[in-house]
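My questions all concern the structure below.
All protein chains but one are shown in place.
Chain lettering (A and B) follows the sequence in which the chains are written, and residue indices restart at 1 in each chain.
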Amino acid sequence: MRHSTRIAVGPVQFRIGSDWPEPITALEQLYASYPKDDARSADATVRLLAARPWRRWVRPSVHIGGDFVVPDALPLPLSMGLLAAEMGMNLQVALGWRRHMLLHASAVARDGRALIMSGESGSGKSTLAALLGEGDWRLMGDEFTLIEPEGGNALAFPRAVSLKNEAIAEVAARVDAARLGPLIASTPKGDIRHLIPRADAIADMHEPARPALLLFPRFGGNAAIEPMGEGETFVRLTEASTNYVALGEVGFAALTRLVRETPAFGVSYPDSATGIALVEQLWAETK
Amino acid sequence: MPEPTYRAAPPDALRVEPLGELTAIFDRRSMQTHLVVSPMPEILEAMGADDCDAVTLAERLAQHFDFDGADDVQPILAERLSELAAMGLVARA
Partner (left out) sequence: MGRDKVSAVQTFVDLLAGRREAAALAPREWDGVIGVARSEAMLATLAHKLDGADLPPTVAALFADQRAAAAVAQRQALWEAEMAHRALAPLGIEFVLLKGAAYAAAGMACAAGRQIGDLDILVLAADIRRAENALLNAGWEWVKSDPYDDFYYREHMHELPPMIHKSRDRMIDVHHTILPRTHRITPDALALVSDAVASADGFAVLNPADMACHCAAHMLADGDLQGGLRNLWDFHLMTRDFSATDPGFWQQLDARARLHGLQDAVQRAARLARDLYGAALPAGWSGHDPADRWFRQRLLARDDWGRVTQPLLEQAFYIRSHWLRMPPAMLAQHLWTKWRRR
């Protein structure tokens, strides 16, 4: 393809190709501080392409292609090229990664132990992880957490955090502007702005952490904590995993172990400050 | 119509892991996970390696569980057996 770059996030090496220079330039800015190994083979390929040759110039719209594609995904305008790249990278990991059990969950670590938060978009798992990652936690990832099948450890996937809508202002108030990507307004997912993880999160991205606490956050409503049984946790995590079925018995073993060894809670919270307080309270109790 | 007879999966085909209120059963032949509740695990265990219909099954389970003279045990077990067959965990003998 005309323009391309390579990015390594956690254990995954991406190769991203594009018909236009803009998305590649934007990606390279966002991931400039990540370690690079250009000789390493790519695990996943993303293609950002014009549906028809003339659409490179006329109302340019970006189709998301790659090793795996969603047949009826709508193209995005070129101004949202960075979002297209992010969606393409997520898709390849979600559908293609087989080395670890993949949880659609954010995670942060402290003292080698991981707090894993799983929930739908809108649950606040991403914002909570971003805010905790600005405190004395190491951000492991806002979107995917990988579980090693053999040892049961959690591995980080610290891509640039995708902040949405209200979370943008909330986080922007606390970080250096140099760590924020461009504002991408009015996307199909609302306003989006990327946050470059702190240097320690990137430097330690290959450090495993022992799962110590599983939370299922729910933004909105009164503050509440509800313990979750092994059975329900298992069911919810199979739903949160994009490759559980494809891993066969390896996935079954990893998941039963995770839910047996890790205390799990549902957490409702009305605002981020309360959410963080509840997280810290539960963390202190599980020690 | 006679009661249909079933045979349970061979023991090494299944990996059974109790998870609190549920039991997770992994079937190595299908690579599927089945989440079941009582009395499914008990039924599979009681069937052993033999061909079994609801009548035999009721007799075997009665040795361990108190059915308290309930008269609908057999039809309930027949229904559970057909559900286990749909999951592939038992097959018509």
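Remarks
By our rule, a residue touches a chain if its C-beta (ideal position, glycine included) is under 8 Å from a C-beta of that chain, and two chains touch if they have at least 3 such contacts.
This one's a predicted model, so the numbers in the text were calculated from it and none came from an experiment.
Summary of contacts with the chain left out: across A:36, A:56, A:99 or A:164, the touching residue is A:99. Across the entire complex, the residue among B:14, B:31, B:55 or B:76 in touch with the chain not shown is B:31.
Mapped onto chain B, the footprint of the missing chain covers residues 28-32, 85-86, 88, 91-92.
Seen across the whole complex, the unshown chain contacts chain A at 1, 13, 15, 17, 39-43, 45, 47, 65, 67, 97-99, 246-248, 250.
The definition used in the following text is that only the chains that are shown with their structure count from here on.
Annotation: 41 Å between the Cα-based centres of chain A and chain B. In the complex of the two chains, the chain B residues touching chain A come out as 15, 17, 19-22, 24, 26, 28, 31, 33, 35.
On chain A, the positions that touch chain B within their shared complex are 229-231, 234-235, 238, 245, 248-249, 252, 256, 259-260.
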